[in-house]
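This structure is in C-alpha cells; I'll ask about it shortly.
With one protein chain held back, the other chains of the complex are shown just where they sit.
Going in written order, the chains are labelled A, B and C, and every chain counts its residues from 1.
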Amino acid sequence: MNPSLPNYLKKQEGKRLFDLGDIACAWGALYAKCSFYAGYPITPASEIAEFLSKELPRTGGRFIQMEDEIASMAAIIGAAWAGARSMTATSGPGFSLMQENIGYAVMTETPCVVVNVQRSGPSTGQATKPAQGDMMQARWGTHGDHEMVALCPNSAQECFDLTVRSFDIAHALRVPVLLMLDGEVGHLRETFDLKLPETGLNLPKPPSPSDAPPFGGNPVPPQVLFGEGRYLHVTGSTHKPDGTRDVTTPEVHDQLVRRLCRKVDQNRHALKDVEKDIPRNSKTVVLCYGAPSRPAAAAVEEARKEGLKAGYLRLRTVWPFPGDELEKLPRSVETVLVPEMNLGQMSREAERFTDRKVVCASKVGGVCHTMREILSKLREVS
Amino acid sequence: MNPSLPNYLKKQEGKRLFDLGDIACAWGALYAKCSFYAGYPITPASEIAEFLSKELPRTGGRFIQMEDEIASMAAIIGAAWAGARSMTATSGPGFSLMQENIGYAVMTETPCVVVNVQRSGPSTGQATKPAQGDMMQARWGTHGDHEMVALCPNSAQECFDLTVRSFDIAHALRVPVLLMLDGEVGHLRETFDLKLPETGLNLPKPPSPSDAPPFGGNPVPPQVLFGEGRYLHVTGSTHKPDGTRDVTTPEVHDQLVRRLCRKVDQNRHALKDVEKDIPRNSKTVVLCYGAPSRPAAAAVEEARKEGLKAGYLRLRTVWPFPGDELEKLPRSVETVLVPEMNLGQMSREAERFTDRKVVCASKVGGVCHTMREILSKLREVS
Amino acid sequence: MNPSLPNYLKKQEGKRLFDLGDIACAWGALYAKCSFYAGYPITPASEIAEFLSKELPRTGGRFIQMEDEIASMAAIIGAAWAGARSMTATSGPGFSLMQENIGYAVMTETPCVVVNVQRSGPSTGQATKPAQGDMMQARWGTHGDHEMVALCPNSAQECFDLTVRSFDIAHALRVPVLLMLDGEVGHLRETFDLKLPETGLNLPKPPSPSDAPPFGGNPVPPQVLFGEGRYLHVTGSTHKPDGTRDVTTPEVHDQLVRRLCRKVDQNRHALKDVEKDIPRNSKTVVLCYGAPSRPAAAAVEEARKEGLKAGYLRLRTVWPFPGDELEKLPRSVETVLVPEMNLGQMSREAERFTDRKVVCASKVGGVCHTMREILSKLREVS
Partner (left out) sequence: MNPSLPNYLKKQEGKRLFDLGDIACAWGALYAKCSFYAGYPITPASEIAEFLSKELPRTGGRFIQMEDEIASMAAIIGAAWAGARSMTATSGPGFSLMQENIGYAVMTETPCVVVNVQRSGPSTGQATKPAQGDMMQARWGTHGDHEMVALCPNSAQECFDLTVRSFDIAHALRVPVLLMLDGEVGHLRETFDLKLPETGLNLPKPPSPSDAPPFGGNPVPPQVLFGEGRYLHVTGSTHKPDGTRDVTTPEVHDQLVRRLCRKVDQNRHALKDVEKDIPRNSKTVVLCYGAPSRPAAAAVEEARKEGLKAGYLRLRTVWPFPGDELEKLPRSVETVLVPEMNLGQMSREAERFTDRKVVCASKVGGVCHTMREILSKLREVS
C-alpha cells in the first residue's frame, strides 16, 4: 500500500521543471505514490489526466478514463478499498456530478483526492475560464452533515506540494481531500522542483488493523482493505463501529456523524496552513487564497510603500476555515479585504468570525484581479 | 400556460383534509396548476410522486417516473421550456445528483420547483429518518456563483401553501425554487385546507415577450417558450441578453451572473417571510425553521411562564437569509439559540449578521427535538 | 389478470374506424386487455405509443416512456411478472437494442408483445421509410438457441386482429411474441372494426399454479406472479423445473432449452396461419407477407387473366415458418416467387423446404412493390 518511490521517480527527484500548475499537480500525484486515477476530461483540468494517462502506467499505477464523473468518483473509491492511493480531477460541472459520491467517501471514510480546477460557472458558464466559484460548494456540496478538508495552492510549486499533502491528509484521516485549484493557477506555467516537502502536517498516525479500540483516542479507525482476508462491510448507510448497519438507533447515527466531523475538527490546528504578515498596527488585512493572492501580495507591498497599514493573510488550507486567525486580529484592524474570483464566498465565512468590516473585492468574468485593482481597493477601504 | 383551475379541483376547493405533509405538498402542486412532474422515488419523499402519478393526469397534467434524479431534473427543465409548470421531489442523495442540473436551471432561468424532503445523511445515512442536513447544500450545492430561493414549511398547511408560493416565485423570478421539507414535516399527518393563500408575495410581474428591454428595470427577462414561433437558444453557457453565446468577454459574464443574483437580491424584502414574536426586553431569541420550530414555539411559551425573557423568530423563507432580522435584534438580546436537526447549519449563517452569541441546539439521529429539550437549552443559555 | 373488458371499451365494440395500421394495432392492444406499455419513440412506430399514452390510462392501464429501448423491454418483462399484459413497440434500431432482453423473456418464459414497425436499415438507414429487413433478425436476433413466434399483418384490420392474437399466444405459451409490421402497413390509413376475432388459435390452455407436473404434457409451466404469496425465482440463468439455478448439469440445460423450443414446435400446426389459393396445375406460386402481399394478390389475379398458372400463398404467421406448405406444393409448381421489401430473407427460409426454384423479387429503398412490378416478375419466371 505504501511502497517506496519507483526508481523511475527516484532518478528525477530534485529536478527543476517549467510547466503548468496542472502538470505540477500530476507530478505531485506521482511523488505521492498515487497508484490509481479515474476521470473524465474537462477543461481546465484535462492536462492532469492527459499527463497521468502516460506517466501513471510507467510507475506501475493504473489510469482509466471513465464514462462520466459519477463513475470516476465511484472508481477511485473502489480502488482505495483495494489498497490504491487514488485520485480524480475535474472542474465545476463534473464536481457537481461527483457530490453524491463525495458524500459516500465521507461516510465510508475512504481516503482519496479530488482535484477541482475551478472554472467560471454556474453551469457551463465560461467553459475553460478561471474562477474560484466552487469554494462554498467544496464545503457544502453534498447532502447531510459533514466536515471537509480543502487546500488551495497559488503556484506550480504549491500545486506539487499540496497534492502530496492531500494524499497524506486523506490517508491520515481517511477522508476525501479536495484540492481546489483555479484555472489561473492550473494553467500558469512556471518553474517547480520535483522535491518532496521536508516537513509534513503534524497529524496523528492512523491505528493499524491489529490495534484495539479506542485507538488511543484517535477518532480515525484503522483502514482495512479488501483482499487482506478480513470480512469487510463498506456502506454509506449509518453503521456501528464494527461496520454493521444500524439505521434506526439515534445514538448510533449521532455518534457516527459526530466522529466523522471530529476527525477533522480535532485536527483543525494541525491542518491549518496560512501565510501571514500582519504588522501590529495594521488597519486593513487582505485575506486571500489561490490566484488572487499573488497580485494581493504585491498590492500589500505597494500599499505599504504608500504608507498604508496593510496586513496579508493567505489561506493554503481553506477548509477547515482558520476562524481563529480572524478572531485574534490586532485591535487596530478595521477592515478585512477579501479579493476573490467569485461574488463573495470565503468573505462570508470570514464574517462569522469577526465583527470588523469584511469587504469582498469580487471579480468574475474569467480574469484574475490585477495588482492595481487590489491596490486601488486597498486605498479605498483604508 | 396559466389556465384556470380545472373543474375537478374547483369542486374540492375549501375542503379540509387530514393527511401527510407530503400529500399536502402534492395538493399544493395541483392547486398551483403544476402540469408536469418527473421524479424518481426515495423515502421520505415518495408519497408526493405516488399521489401525483394518480392525480396529475386527472387535471390534464403529465407524470413521468424517470430513470434517476439527473434525468428527473432535466425533464422538468425541458417541460418548463415547453410551457409546463413543472416540479420534482426527492431527498438528500437525489438532491446531490440534481445539483448539476439545478445550476443549469439557474443559468437558463428556468422556472421550476424542487422539493427536498430531508432525511438523515450524509450518503445513504439513516435512510428515511428525518433531518435538516441539506440546508447549506440548498444554498451552495451547485458550482459557480448563484443565489437561491428556499422555503421551509412546518405544518401540513404550510406544505400546501408554500408549494403554491414556490410556483409563484419560480415563475415571477424565472428561478428554480427549493422547497425544503424535512421528513418530520413530510410524514406528519394533520389537517389542512385546500385553499389558495389569499395574499401572495409582492413580486414584480414578469415582463411579456412583447415588452422591450430594460423591462422597467425588472432584471427578470420575459419567458419565451418553445412552440410559440420565436427562435430560441437555451444554453448553460455564458450568453448575451439576446441569448447568443459569448464565453470570452469578461463583461458579458459579469453582467449575466450579477443579474441572475440580482433577481433574488433585489426582491429580498418581498421574499422575506418570518414569523416572529420578540418582546422588547428579550434576552434570548430562538431562531428556527421546519419541524423543530413547533417544539420551539412551545418551549418559548413555557420559558416565559418561568419568567425567562425569550423571543421567537421562525423562517419560512430560509434563502435568501433574512440577515436584517438579526441585525435589528433588540439590544437586550444576548443569545440566539438555533434548534436544528443538523450539526449547525443556519446557525452559522446567523453568525454572519450578529455579534451576539449564537448557540446551535443540534440534534441528529433522525428524531426531532422535544419541547423539553429546547426548554432546557433555553434555560441553560439564558 | 384477465379482467373483463372495461365499459369504456365495451361501448365502442363493433365501431368502424378509419385510421393508421399503427393505431389499429394500439386499439388491438386495448381490446386484448393490454395493461402496461413501456417504450421509447421511433418512427414509424411512434403513433402506437402516442395513442396508448392517452388511452391506456383511461382503461386503468399504465403507460410509461422509458429512457431507451433496453429499459422498455426490461419494463414490460417486469410488468408481466406483476400480472400485467404488457407490450412495447419500436423499429429496427430499437429492436436491435432489445435483443438481449428478448432473450431474457424467452428464458424466463415471460409473456409479452413486441411490435416492430420495420423501417429501412441497416443502422439509421432511411429512417421512417418502410421495409421488411428485420424478418431474419426476428428469428435469430438474440444469442443462444430459441424458437420465436412472429406475426405479419397486411392491413389495418389485421393490425388489430393480430395484436389481439399476439397477446393470446404470448400468454398461452409464455413467450414474447413479435408482431412484425412494416412501415407501409403501419402508416396505411384504412377502415377497421373494433371487433374481437371470433375464433382464436387452438392452443392448449396453460396449466394453473395449482396443477401438478407434468401438466398433462403441456410443456408450458403455470404462470406464477409476484404478489400472489408464492416464493418466486426468475432467472435468465439455466434453471431446473422448480426455478432453482443449475448452470453446470448438462442435462438440465438440454432439457430446459429443448422444452422452451418445444413450446413453439409442438404448436406449430395451431400457430400456422396462411392465406392460400394454389390451383392444382399452378406453375408459379407467389409466397408473400406484409405490405407486398397486397400488390401480389392483385398481380396473381391479373396474371391468371393472362393465362398464367399462378398460385398465392401468404403468411400471417411467419415464425414458425410453415415449411410443410412448401413441401406439399403441387408437382406442377416450378418456381416460388417471393416479393420482399428486403434483399431476400424469407425466400432463403423457403429454400430449405423445397427443391423448386426460389426467386426473390427484392425491393429496397423505402417503397413497396407495385402490382405491375410483381406481375412483370411473374411473367418473367413463368
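Simple rule for what comes next: a contact is a pair of C-beta atoms (placed from the backbone, for glycine too) under 8 Å apart; a residue touches a chain by one contact, two chains touch by 3 or more.
Model, not experiment: these values are computed from the prediction.
Of the chains displayed, those contacted by the omitted chain across the entire assembly are A, C.
Considering C:Ser72, C:Ser120 or C:Asn267, the position touching the chain not shown turns out to be C:Ser120 (whole complex).
Checked against the full complex, the candidates C:Gly28, C:Pro44, C:Gly61 or C:Gly141 give a single residue touching the omitted chain, namely C:Gly141. Here one chain is not drawn; of C:Ser35, C:Thr238 or C:Thr335, the residue touching it is C:Thr238. When you scan C:Lys15, C:Arg58, C:Arg189 or C:Arg352 for touch with the missing chain, the hit is C:Arg352. Against the chain not displayed here, chain A makes contact via residues 57, 64-67, 71. Take chain C: the residues that touch the chain left off the picture are 70, 92-93, 95-97, 99-100, 103-104, 106-108, 118, 120-129, 131, 133-134, 136-137, 139-146, 235-238, 247-254, 257-258, 260-261, 342-343, 345, 348, 351-353, 355, 364-367.
Here, only the chains that are shown with their structure count from here on.
Counting the residue numbers that touch the partner chain, chain A and chain B have more than half of them in common. Chain A and chain C have centres, each the mean of its CA atoms, that are 60 Å apart. Put simply, the C-alpha centre of chain B and that of chain C have 51 angstrom between them. Chain A has no residue in contact with two or more other chains.
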